[in-house]
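Here the complex is missing a single protein chain, while all its other protein chains stay put.
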Amino acid sequence: MQHRFVGTGDPVEVNLVKEGGAWTYEGQRLEQYGERLKVTLADGSVHLAHAAKTGDVWWVHLNGHTFRWERMEAGASTKANDGGLTAPMPGKVLEVFVEVGQTVIAGEALMVLEAMKMEHRIVATSDGLVTAVHFKANDQVTQGAPLLSIEEIN
Amino acid sequence: MQHRFVGTGDPVEVNLVKEGGAWTYEGQRLEQYGERLKVTLADGSVHLAHAAKTGDVWWVHLNGHTFRWERMEAGASTKANDGGLTAPMPGKVLEVFVEVGQTVIAGEALMVLEAMKMEHRIVATSDGLVTAVHFKANDQVTQGAPLLSIEEIN
Amino acid sequence: MCINVLVANRGEIACRVLRACKEAGLGTVAVCAANDEGSLFTELADRVVMLQGDTIATTYLDQTQIIEAARSSGATAIHPGFGFLSERADFARAVADAGLIWIGPSPEAIEKMGDKMTARQTMRAAGVPVIPGEEVEEIDETAALEALRLAAERVGYPLLLKASSGGGGKGMRAVHDPADFEQAALGARREAVAAFGDGRIYIERLLSGSKHIEIQVLADAHGRTVHLGERECSVQRRHQKVFEEAPGPTMTPALREAMGSAAVAAAKAVNYVGAGTVEFLLATSGEFFFLEMNTRIQVEHPVTELVTGVDIVREQLRIAGGEAMSCGDLLIRGHAIEVRLYAEDAANGFLPAVGPLLVFRPPEGPGIRLDTGVREGDDVTPNYDPMLAKLIVWAPSRHEALQKMRRALDEFVVLGTTTNIRFLRELCDVPAVVSGTTTTTTIDDEWPNGWSPATNEDLVAASLLTASAAESLGLHQRTKAGASSEAGEAPSPFQTITRRFP
Partner (left out) sequence: MCINVLVANRGEIACRVLRACKEAGLGTVAVCAANDEGSLFTELADRVVMLQGDTIATTYLDQTQIIEAARSSGATAIHPGFGFLSERADFARAVADAGLIWIGPSPEAIEKMGDKMTARQTMRAAGVPVIPGEEVEEIDETAALEALRLAAERVGYPLLLKASSGGGGKGMRAVHDPADFEQAALGARREAVAAFGDGRIYIERLLSGSKHIEIQVLADAHGRTVHLGERECSVQRRHQKVFEEAPGPTMTPALREAMGSAAVAAAKAVNYVGAGTVEFLLATSGEFFFLEMNTRIQVEHPVTELVTGVDIVREQLRIAGGEAMSCGDLLIRGHAIEVRLYAEDAANGFLPAVGPLLVFRPPEGPGIRLDTGVREGDDVTPNYDPMLAKLIVWAPSRHEALQKMRRALDEFVVLGTTTNIRFLRELCDVPAVVSGTTTTTTIDDEWPNGWSPATNEDLVAASLLTASAAESLGLHQRTKAGASSEAGEAPSPFQTITRRFP
């Protein structure tokens, strides 16, 4: 069975192999007993896994680590975020420091959002050229909304 | 709406009255909010109720007390246990002290069961005549199995 | 110390030990019978070895299989918990012979204390007072009965019959009237043979109105033996403790010192190493008498941990690893109470109950500790002891600890299986409990005709209202999700057929 997930990086294709009562993938092994999931890592250690799904996202807890994997339906875009900066939280735009056409350097503050009692600075992740600014001060933004576009400069 | 339940005593008929968003019964009041149940007692005190069902039995927790109510479908017998003594637990019969035709007095030991590492004595609940003995030593009994019948003597 | 610990137990004590090992950085192995698969304790171990067998005798009591499990899994030490093999000297010896570390006292110490008749003799020799009574070594049933009958006359009524290999109320009978003697002795012998394979019985004078006071001791291999003060466990039903506390509410520093010294002397008399408990009866006269020594961790150890600040299980691991124990001078602070939550019908002679834990929601908040081996969705089966959990509270004073226990019990929600929660809650209001003047007969004195819950009509009506409304609202769909797939089915009685319970 095949699934495609995306976490913080590029999408990953997972080809599940079923061996007897167990599933395997890249040397890791999973068995279901009762309603629980038991994972045997390549190093031989055994761990209980917790998994829960909300929307398209699977949350997995394994050996003290928590993972968030968004499941991609076949055919969905595999293109990574190309320089667009998105709102990490729903909130309000307090200030915009840049405008279209301006060049910015990595680490430069682009915008300030207010959410959950705190101010959050949106910062350029690389040197680049501002190609779009989608909000102005006092605008409300939803989580994940594209805020600005930056074209990378090498 | 009408429901019939039986606990440890005689069956009870409950006639639910719906008033606005609340249900009432004998001066008690229940409201649902979200997935929770809030009960206002006749004395005005408010409590969160927990309820869960397994088989025909509703379990209810209210203000530190737990109740077990078996729901009776309409038409089921309302006759209380008429002298039959049933196994309180699955287990094994160790000894039988009485036989059919024998008279017994309230409190007299009739049978010894073994279950969960302990011996349990089955005792006559009233003076009476033994009319049936359904098991002998070393028999296995299931929970609720009728063990003996006693005809009450007044 | 770098050992891998196999825990030869199940349920809450296995959880307790496995967590302590994990915190200490030690590798862990659980052993597990087929009907325990998926239990909480198996999830806390690094590795799980399944035990082959259908009975307790062929699983948790199978010495060969458990030692082999240790060998195959790379374990280098065995912690026996309580019950099962914890007080089996032959097992302790077999563990050592297999080159493994036994987390407990020497086989010799277990033997001397495990046979209650030998223990009484050892204690007499060490100058520790024992309860007036007689031991009967006779094996043959007819001869034993006759010897017991004669001894009973010398000891006098009321008296207690106790199995020499006994514990936990098994093989024990109180006899108030000589006419009941024979039936009681036969029952005690039968239970003792079934449970321990040893029908030997001894007789103690029944000292009514006494308190059960026990002293926790710790001894390391470097020659240090200390006591951690007392626990009072007078409140018992069916000779099993249900309410335990530390410190004892009527204890004085002088009496603690005297009982503590006697306990340390008892431990030293058998060259004790590890954690153990010396149980005493404190008579109304103020005298105290040795009852027995439990050569293992005890169910009620948490109350001592909470008032002394000593992690007893962690000290067991240290001591077994050859280290000196880490605890300093005895320092008792505040008050701790433990109650034992059983799946049982307290209103019906405390009969064990079974069923699914549809809802299992323990109380929360500061000063509350819960030691359990179950969680919501598990099933209570007749396979093992029906203890669900130990609820332990600590507060600066006894008064506040009782208040906290009341609040905690009121908030504890268990649905799907009958429990003794309400009984425990009412126990907290019994005058003798409130005043701390509890004795071993407190429960019988308070409820001579058995306990039944005090309730009121409004609450009963409201519970019917709740059940009716929940039915009308279709709420069983929701709550069912929390239960396991077997929920609602009665357990098969055939599961118990081949078992002899230890």
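Think of it as A, B and C in the order they're written, each chain with its own count starting at 1.
FYI, contacts are C-beta pairs under 8 Å (C-beta built on N, C-alpha and C of every residue); 3 or more make two chains touch, one makes a residue touch a chain.
Since the structure is predicted, the reported quantities are computational estimates derived from the model, not experimental observations.
> May I ask you to name the displayed chains that the omitted chain touches in the full complex?
Hidden chain, whole complex, touched shown chains: A, B, C.
> Of the residues B:Asn15, B:Ser45 or B:Thr131, I need the one that contacts the missing chain.
B:Ser45
> If I consider the whole complex, including the chain that's not displayed, which of C:Gly11, C:Gly229 or C:Gly367 touches that chain?
C:Gly367
> Kindly state which of the options C:Glu68, C:Glu108, C:Asp198 or C:Asp311 is in contact with the chain not pictured.
Residue touching the chain left out of view: C:Asp311.
> Using the document's contact rule, name the residues of chain A that touch the chain not shown here.
Where chain A meets the chain not shown: residues 1, 3, 5, 8, 12, 14, 16, 23-30, 32, 35, 37, 39, 41-43, 47, 49-55, 58-69, 71, 88-92, 94, 114-120, 140-144.
> At which residues does chain C meet the chain that is not included here?
These residues touch the chain not displayed: 15-16, 19, 22-25, 302, 305, 309-311, 314, 326-327, 331, 333-334, 364-367, 369-372, 395-397, 400, 403-404, 406-407, 478, 481-482.
> Kindly note down the residues of chain B that lie in touch with the hidden chain.
Listed in rising order, the touching residues are 33-36, 45-46, 48.
Here is the rule we use: only the chains that are shown with their structure count from here on.
> What's the distance between the Cα centroids of chain A and chain C, rounded to whole Å?
Measuring from centre to centre gives 50 Å for this pair.
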